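For reference, the structure I am asking about is given below.
All protein chains of the complex are present and in place, except for one that has been dropped.
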Amino acid sequence: MAGKSGATPSTYSPSPTTQNKKRPPIFSDVDWVRSDGRGFHQCRPAFLRTGAVNSASGSAYAEFGNTKVIVSVFGPRESKKAMMYSDSGRLNCNVSYTTFATPVRGQGSDHKEFSSILHKALEGAIILDSFPKTTVDVFALVLESGGGDLPVVISCASLALADAGIMMYDLIASVSVSCLGKNLVIDPISDEESYQDGSLMITCMPSRNEVTQLTVTGEWSTPKIHEAMELCLDACSKLGKIMRSCLKEAASPVQE
Amino acid sequence: MSNDLSSEMEVDAFRRLFPLRFHERHLQESIRPDARPLGKARDTSVALGAVASADGSALAKIGCTTMLAAIKMEVMTPTTESADEGCIAIDFHMPPICSPLVRPGRPAEAAPVISKQLSDTILSSGMINLKELSLVSGKAAWMAYLDIYCLDADGALFDAALLSAVAAFSHLQIPVVSLNDDGRVVVVSDEDGGKLEKEPVNKEKRKLKLSSIPFSLTCVLHKNYILADPTAEEESVMETILTVVLDSSFQLVSLYKPGGPVLAQTSVIQDCVALTRQRLKELQKILNEAVSDMEED
Partner (left out) sequence: MEIDRVDGRTPNQLRPLACSRSILNRAHGSANWSQGETKVLAAVYGPKAGTKKNENPEKACIEVIWKPKTGQIGKPEKEYETILKRTLQSICLLTVNPNTTTSVIVQVVNDDGALLPCAINAACAALVDAGIPLKNLAVAICCCLTDSGYVILDPNKLEEQKMKAFVYLVFPNSILSVLPEGSSQIGGEPMEHGVITSVTHGVMSVDDYLHCLQRGRAASAKLSDFLRRNLQSHSPGDLSKAG
């Protein structure tokens, strides 16, 4: 980048988190307590608000514990000149982090992997035929990363799309579960994510009871996967209700 | 009189088709489309401590323009010329979420320019004494990374960015650190305070003293009118922009006018400086209230 001139001296973060990467034994115990005092199957309190960015067609802000995300939606607008004619609309997604999102200062670059996962998660729910020839841009910025970033980005993006008035089959809610030893913990924070044995993320349309995306990483047994999916789907339907009420709240004063 | 179609068209259509005439009609009545008088800035607010993962942070809003500034402190070895001075690295970002004009992969043209303006203003104003950022003379000093993100771009970007930067510095809480055996600087955490064998090196220096804080006001010049704190629409329709930065003792830190069709006569410059003086008092009050709110909690 242009900002990184050769004159900048090399620096390091004095915070000790960078050194001790050893997994504390408590996580494999059966009855440890989560560091924020939640139960294993309890999600973080969610704060959602639409209309965070005025210059966008639609936007939403989501705060799940320390994870803070803003998503802006632009369009439907003219596709890039190089694009061919297309009967259905196009979806373009981008996820990036701020330099101060993580405990150690990062580069604040685009997150290619998350961008493509977000694209796949949303694509199935949007009625692309409703805006032929044009593109809808969904841009997410993670202000602070406190774990479970991707599910928060996905849920927040669907709220922003609704705020922009983009036609969708349903809202999209997304929740992840971490497997730590014998335990399954829902909606993990960064610390839990860094020690996890496996993770499972479900993206679904709650009122249609359809899954648009399922991501499983790490080591899982079949019964564990079942249990985790049940947990996630249950949480998704609750999150879906919160999202719905957030949209209703935003719309009601206008209709007075 | 009304040969400009303005009486026969819907307001929104007129605004889009003839933006200049739309604004000029307002200016004749000494009012702006958002019902402000010409010399008045939009509602402004500052919230400190918006980012928990940073050592200092602030969210500043001027109208719809929103800026999030956060400071992360890292350690560096100072250069031999300035052995007992720290360093400040300032970067201004315009992520694609902030405006329909910014696309990913194609950074906004304005971002590096505002970035440069901000570092020039903050460093030349003498607000921060770099000696305060020294830890061990010649061995270790703080490097303060200040990153400012524009979350919503609606005009007067520099003003909001500077306000958020200044607020982030007044919120900055420097972590207590000590030197470990390898000569590296590490944070002293509260938990293992008992088994602490190393004395912290900066127990007293947790806050920076901020002297002569700079504040700015951007104005748009059009014909003989001066519009304080323009929105993005006003900036794009009337192209001449003039930014004045004054510090708390009313010294001029910067007077920036990059071209534009309207020439700034001496009287216009004096008027803009006078508007900035008024604005400075408002901004000082807003910042002081934010700081005292923070201390009460």
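For reference, chains read A and B in written order, and residue numbers begin at 1 within each chain.
In this text, a residue touches a chain if its C-beta (ideal position, glycine included) is under 8 Å from a C-beta of that chain, and two chains touch if they have at least 3 such contacts.
As the structure is a computational prediction, the values presented were derived from the model and not from experiment.
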Note that chain B touches the chain not displayed via residues 101, 109-110, 112-113, 115-117, 120, 124-126, 212, 224, 240, 242, 247, 250-261, 263-267, 269-270, 273
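Basically, only the chains that are shown with their structure count from here on.
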For chain B, which residues count as touching chain A in their complex? 51-54, 57, 64, 66, 68, 70, 72-77, 79, 87, 89, 91, 93, 95-100, 103-105, 112, 115, 143, 145, 147, 149, 151-154, 175, 177, 184-187, 189, 232
Under the definition above, what is the set of chain A residues touching chain B in their complex? 2-3, 8-16, 52-57, 59, 66, 68, 70-72, 74, 77, 94, 96, 98-103, 105, 108, 110, 137, 139-141, 143-145
